[in-house]
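The complex is shown incomplete by one protein chain, all other protein chains being positioned as in the whole.
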Amino acid sequence: MNKYSVYIQSLASIYPQDEAVEGRFSACEPDYKEWIKDAGLRRRMSRIVKMGVTAALQCLQNISEKPEAIITATGLGCLADSEKFLQSIGSHHEELLSPTPFIQSTFNTIGGQIALLLGNKAYNTTYVHRAFSFESALIDGLMQLQAGDAGSLLVGSVDELTPTAYHILARMGVWRKFPAGEGASFFLLGNQKMERTIARIVAVDMVSGDFSQDQLAEKRLNFLQKNNASDAAVVSDDMFKPICGEYQTASSFGLWYACTQLNGAGFVLIANSFLHNHTMVLIEKFKG
Amino acid sequence: MDQLKKELKEALIQALNLEDITAEEIVDEDPLFGDGLGLDSIDALEIILILERNYGIRLTKPEESKEIFYSINTLADFIGKNRKK
Partner (left out) sequence: MSVAVTGIGCVSGLGCGAEEHLQAFRAGRSGLGEVTLFQTTLQLPVAEVKRSNEQLKNHLGLDPDRLFSRTALLGMVASRQAFQDAGFPNEGLRIGLISSSSVGGMDLSEQFYAEYAVNQRKGRLRMVAHHDIGDHTERIADYLHLEGFRTSVSTACSSSANAIMLGARMIEQGLLDAVLAGGVDALCRFTLNGFNSLMILDSAPCRPFDESRAGLNLGEGAGYLVLQSEKSLTPESKVYCRLTGYANANDAYHQTASSPDGEGAFLAMRHALDKAGIDPSSVDYINLHGTGTHNNDLSESTAIKRLFGEQVPPLSSTKSFTGHTLGAAAGLEAVFSVLVLSEGVIFPTLNFKSPIKQTGLIAVTEMMEDQDITTVLSNSFGFGGNNAALIFQQ
């Protein structure tokens, strides 16, 4: 069924570039006005929407081809807008509520706004499944490119850290291993190797369950052997989460990190774990 | 009337998050929707909230408010005639 290989043609990430403050990383955000020129569209966008849309636009900068699908991922979606609307229900006693935060609270807001800004009428969907969100989006994109149903498409993820989410998840003990984080990373994938091609995506795997470190190591080994890449360099979340922090779609930053911050060509395995979700993305880098 | 128009423009800028526009830049007779200020159906809902919250005027059908919402002039005129607070 796989007529084509899948390549990463371009990528962009908005991620934390400073140290964590009080256990929290904040993404280093660009001047959004420079990227989202349409003030009419920008004015209603909350922070997560601007962050996601801008990372997508940065990824497509200087790219002539039009994505034939826009596939986004988010673990918790537009939290600030969801909370704003929840709060207004309580404080306004269900009367005279502003509809804007409700509209913007839907999980596919970022994908929809990217389509609107680009005037892109192609396939558009959003995956929301904990730390499988980004890998689900990748699998969808991979299938379309491998079958030749699309020649190039955009896959990306975004999550925002709000004070409330930080606080509630801290009470649950989610930030024990890494500080809380956030960010947006987008990838233009295609099925033709080009001059600018950064890497080939070899395989993606998702496993759920409560595994020991040894069990996970064994799963990684099996995955690499199955894909004839036993010599792959491993980028584990111990390497990239001290930079981007912990969040449901942090593995997309891991992929960006492996593509841009790691020296040398060859196979690289990006391995991520978040609670019961364990993912592996194997790439073959062409450029050091 | 001029005070009402100024008040309205400021309320619009705030509620609709028109970040790059000042009250002085909104021309009283220019269309608010479409080619004018570029407002849309979501903004119409926000304007309905302004009317009810600030002036006690209740509108329930956004699609029947087109003429009232045409410009600052038509909006101020309607509020002047129907306001309850």
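In this document, chain identifiers A and B correspond to the written order of the chains, with residue numbering beginning at 1 in each.
Operating definition for what follows: contacts are C-beta pairs under 8 Å (C-beta built on N, C-alpha and C of every residue); 3 or more make two chains touch, one makes a residue touch a chain.
No experiment lies behind these values; they were computed from the predicted model shown.
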item	value
Among B:2, B:35 or B:63, the residue in touch with the chain that has been omitted	B:63
Of A:10, A:26, A:113 or A:185, the one touching the omitted chain in the full complex	A:113
Candidate in contact with the missing chain, chosen from A:97, A:216, A:234 or A:262	A:97
Which residue of A:37, A:167 or A:287 touches the chain not shown here	A:167
Footprint left on chain B by the chain that the document does not show	40-42, 45, 48, 60-63
Sites on chain A contacted by the missing partner chain, in the whole complex	1-2, 44, 70, 75-77, 82-83, 85-87, 89-90, 93-95, 97-99, 102-109, 111-113, 115-116, 118-130, 132-133, 136, 139-140, 143-144, 146-147, 164, 167-168, 171-172, 206, 208-209, 248
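The criterion applied here is as follows: only the chains that are shown with their structure count from here on.
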item	value
Mean-CA-position distance for chain B and chain A (Å)	39
Contact footprint of chain B on chain A as seen in their complex	39-40, 42-44, 96, 98-100, 103
Touch list for chain B against partner chain A, complex	15-20, 38, 42, 45-46, 49, 52-53
